[in-house]
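Note that this complex is displayed minus one protein chain, with the remaining chains in position.
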Amino acid sequence: MKKLALLALGVLAVCAVVLADNPLLINGAGATFPYPIYSKWFDTYHTKFPNIQFNYQSVGSGAGIKQVTEGTVDFGATDGPMNDDQLKAYQDKHGFGILHFPTVLGAAVPTYNIAGVNASLNFTPDAMAGIFLGKITKWNDPAIAGVNKGVKLPAADIVVVHRSDGSGTTYIWTDYLSKVSDEWKGKVGKGTSVNWPVGLGGKGNEGVTGLVKQTPNAIGYVELIYAAQNNIPYGSVKNAAGTFVKADLASVTAAAASTAKEMPDDFRVSITNAAGKNAYPISSFTWLLIPSKFSDAGKRDAIKGFLKWMITDGENQVEALSYAKLPKEVIEKEKKAIDKVQ
Amino acid sequence: MDARLRWRKFVSNFMLAMTGVCAVVSVLVLFFILGYLLFNGGTSINWDFFTKLPKPVGETGGGMSNAIVGSAKILLLASLIGVPIGFLGGVYLAEFSGKGMASVVRYAADLLNGVPSIVIGIFAYSLMVLPMKHFSAYAGSFALSLMMIPITLRSTEEFLKSVPRMLREGAMALGASKWKTIATVIVPAAYRGIVTAILLALARVAGETAPLLFTAFGNRFDSRGWSQPTATLPVMIYTYAVAPYEDWHRQAWAAGLVLLGLILVINIVARTILSRGIAVPRS
Partner (left out) sequence: MATTSTTLKGAGPATGSRAFFAKLRNGDEIARLITMVFAATVVLITVALVLELWTNSALPRHKFGLHFFVTETWDPIMDNYGALPFVYGTLVTSIMALVIAVPLGIGAAIFLAELAPPRISDTLQFFIDLLAAVPSVIYGLLGVFIVVPLMRMVIYPALNKPFGFLSIFKGPSYGVGFLTAGIVLAIMVIPYIISVSREVLLSVPRDQREAALALGSTRWESTWKVVVPFAKTGIMGSIFLALARALGETMAVTMVIGNTPKIAASLFAPGYSIAAVIANEFTEATGDLYLQSLIELGLVLFLLTFILNGLARVLIIVTTQKGSTVNA
């Protein structure tokens, strides 16, 4: 017994000594949508500044908003901007506000797993709403087949896959569906967690991609990079101007073009179903949620330093992962906004 | 021998053979699990797995060194909290308490034992994460210690009670006070059983994932000290298994093999120690 106790003490002592030189750890949590680029950024930043570690957990935008409001993480991340109630709740709880900082532009794409179909299917807004409402149940339904002549679609049941956790990607997707379908808007609405009429739930963008990949005849919505990195086909969506557009750097950038100049000061804006001939209709900004006041000066400076790096050097890494760079006007505005963090 | 008897004999042999099949199938499942893990995990384990940190999403390679260390830290702290409480509580029940108090404590321990692990996670979150304002290894260890306490407590009580009266009375006849008797005679006599119980409790919580989901949370890096979010093997397995990346699946298998291997080794060691000593009282 004594020996065991001494051993335990010894281990603890060693730990304490070895870990005496503490790098600064900053914890964040939130959206899975931008997780690939965030994990790349934080890894690169840590190599650049070995004394600073950004630990980001990809748990979904809903959890990001909740945990940063509770104060259990230092910053959050979301693709569905906090609404006024949530902002007020934060203000009431902490006595100061929380700021949104756009990081990249991304796209939510419809990805599917149909035997023999590797092509990029076309989806009209009505077809998309119909599928997710559970009204269009078979792949060879005329609403889908009609705009995909030349592709052999099976008479199989469509397996809808959505998010089981609170998700900004869900917010983007339901925001789009609410704009293009009154039925969707009335029946389900938009949000990070909605009452899905049909479908299986996967956890995170990762979970949805995994489910679609494994389940024949499945369709799900994920961020572009998840479909690309896993080599699963994704479709084109008909935009407001009537063209079928596939998500890529150009079409996502085009979606942001019109709002770039009129970006509100708090950076909260929706760019789904944007105008523009080549705009991809299910694009979105994604944001880091940074408290406007920090009691720990070290953390504050580290975060501000990261933000400054992010909008300059960091932006150079995004295109490799199929995210689009922020428009110049937005970057300029953000540079000034960083000073608001105290 | 009439036909009816022959039939009955046939039924008898058939049914008994069926029960044998049931037993064999049940045991085969264990070997299947082990075999599958060995095959998939064994081919995925490499030196990197134990020494490297996770890589950014989508990139292959990297390892789970932080999760292995994290699990070890949390289990160590959980034992440091749970074992003394369970052990000393068991001593109280076996040696000092009156009937009434004993029933209350036993009832509470059994209740705690039956709490689903996810509910323990909720409790630890409200009690530790919210007030401390961050996820931490402390919270994770606290949650796991709650699951270790009932097993340790009941087992300590049973093993202490099973020490023969002779030893007890002999010591007291020699003039030892009660606590001296306990410390120097009774506990050492029940030592094997108690150590076994602690090992089994440890093995049980080593694989728990649910309580760690909202207490230790997760960390891409090594966590320093105990007040930071910590990566753990079970949570990593969960995260990687539901993701689409093949490389993550590979690592999940490797982690599963390491985790299961650890748990099985602890179990086998514990039960072997015990079989050389006193019989296990079933809880």
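We just call them A and B in the order they show up, numbering each chain from 1.
Definition applied: a residue touches a chain if its C-beta (ideal position, glycine included) is under 8 Å from a C-beta of that chain, and two chains touch if they have at least 3 such contacts.
Bear in mind the structure is a predicted one, so any value in this text is a computation, not a measurement.
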Filtering B:57, B:163 or B:182 for touch with the omitted chain leaves B:182
Which residue of A:77, A:99 or A:194 touches the chain not shown here = A:194
Taking the full complex into account, find the residue in A:65, A:151, A:232 or A:247 that is in contact with the omitted chain.
-> A:65
Name every residue on chain A in touch with the hidden partner chain.
-> 59-67, 69, 86, 89, 157, 159, 164-166, 189, 191-196, 199-203, 211, 214-217
List the chain B residues touching the unshown chain?
-> 8-9, 11-13, 15-16, 18-23, 25-27, 29-31, 33, 36-37, 40, 84-86, 88-89, 91-93, 95-97, 101, 104-105, 108-123, 125-127, 146, 149-150, 153, 177-180, 182, 203-204, 206-210, 213-214, 234, 237-238, 241-242, 249, 252-253, 256, 259-260, 263-264, 267-268, 271, 282
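By our rule, only the chains that are shown with their structure count from here on.
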For chain A paired with chain B, centre-to-centre distance based on mean C-alpha positions, whole Å = 37
Which residues, counting only chain A, touch chain B once they are in their complex?
-> 8, 11, 15, 19, 22-23, 25, 27, 29, 35-36, 39-40, 42-43, 46, 53, 55-58, 70-73, 202-204, 206-207, 209-210, 213, 225-226, 229-230, 321
Contact footprint of chain A on chain B as seen in their complex = 55-58, 73, 76, 80, 129-130, 133-135, 217-221, 223-225, 228-229, 239, 242-245
